[in-house]
Structure formats: C-alpha cells, structure tokens
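A single protein chain has been removed from this complex, and every other one stays in its place.
Then we have chain A:
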Amino acid sequence: MSNIKYILGSFGDPDEMMHGIDKLQENNISIFDVYTPMPIHGIEAKLGIKRSRIDIAAFCFGITGTCAAFALIYFCAVIDWKVNIGGKPSFAFPDFIPIMFELTVLFCAFGMVLTYYASTHLFPGRAPRVMDLRATNDRFVIAIDAKENVAHLEIDSLLKGAGALEVKYNERKYISYE
C-alpha cells in the first residue's frame, strides 16, 4: 500500500462516471483529475475547475502582433526608407491595416499553439504523459491521489459501487514513459 501513488477508477459510461464523482465528493474524497475521451458538459463546474485564461493569452498575443506589424512597417516605410506609392504620404495608415491584421492573426495563432503545448506538456517528439491509456480511447477515468486519501478500501468500494469496470493502483504517476 505504501508505494501506491494514484488510484484510477475506470468507467465505461460517462453518466456512471459523473455519478462516481458525486459519490466521491459526498465522502469528502478529493479528486486529482478526470480523463475522458470526449468533452463532457458540466464537468468543469462539478470539479470546480477555474475558467481557462487562454482568451486573455490570445488577446495579448494578438495585440503584440498588431504592435509588431505597425512598428515594422512604420520603421521601414516612414522612418528608414520612404517610398512614394501612388503619390500617397509615406505614413498612409489604411495601407498598414491589412498587414497589421494579418500579423495579429499570425501571432495569435502561433502563440495559442505554443500556449497549448506548454500547458499540456505536449511537444513534438515528446511522449505524452498519460495516466491511463484507455482514457484516450473508450474509458472515463477518475484519478485520486492515494497519498492524500488514505482510505483506499473505501475508495475502491465507492468507485465499484458507482459502476467502475476496473480500479487500478498505480505506483507511478504516468504510465506512458514505458
């Protein structure tokens, strides 16, 4: 029992898993995380997960792109090398807008991809960290920290009572390094 780090309850049905979450919460057992192969409505509210801040990140990346594009064009076309295009003033703001718009989108898209990789620890060439491989396929998995919740037998019976098909005792956090 001493080496067990995580208890995983593996469910075949999302409703049973939601029921299992209710059962665990009623018994004051804290849930480490839940892994599901598909998004489930209302699960964030149930687990008390804070709202993602990726929209704020997106705004910051976007506005960086806008400023970068403006600075670049302004430096090139107004300060460094004035070019006469159709007799317009060198600081012709409407001409700047398409490029500013495009760089906003570009910075935003790249920034969001990098943010996503950083927050999920996914990078090209890196083995993904997965606690239960079948959670990426057909199982709905509740993970419970075994060190914080010592009543393992009770957890086992609660999970099985809620309809868990399998309860695993993992001695390491992620299994997918192997």
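Here is the rule we go by: a residue touches a chain if its C-beta (ideal position, glycine included) is under 8 Å from a C-beta of that chain, and two chains touch if they have at least 3 such contacts; residues count from 1.
Assume contacts and distances are computed from a predicted model.
Peer 1: UniProt name of the unshown chain, from "Quinol:cytochrome C oxidoreductase", "Heme exporter protein C", "Intermembrane phospholipid transport system permease protein MlaE" or "TctB protein"?
Peer 2: Of the names offered in "Quinol:cytochrome C oxidoreductase", "Heme exporter protein C", "Intermembrane phospholipid transport system permease protein MlaE" or "TctB protein", the absent chain's UniProt record gives "Quinol:cytochrome C oxidoreductase".
Peer 1: Taking the full complex into account, find the residue in A:15, A:55 or A:102 that is in contact with the omitted chain.
Peer 2: Touches the omitted chain: A:55.
Peer 1: For the chain that's not shown, point to the residue among A:49, A:76, A:97 or A:127 touching it.
Peer 2: A:97
Peer 1: Residue by residue, what part of chain A touches the chain that was omitted?
Peer 2: 41-42, 51, 55, 59, 86-88, 94-95, 97-98
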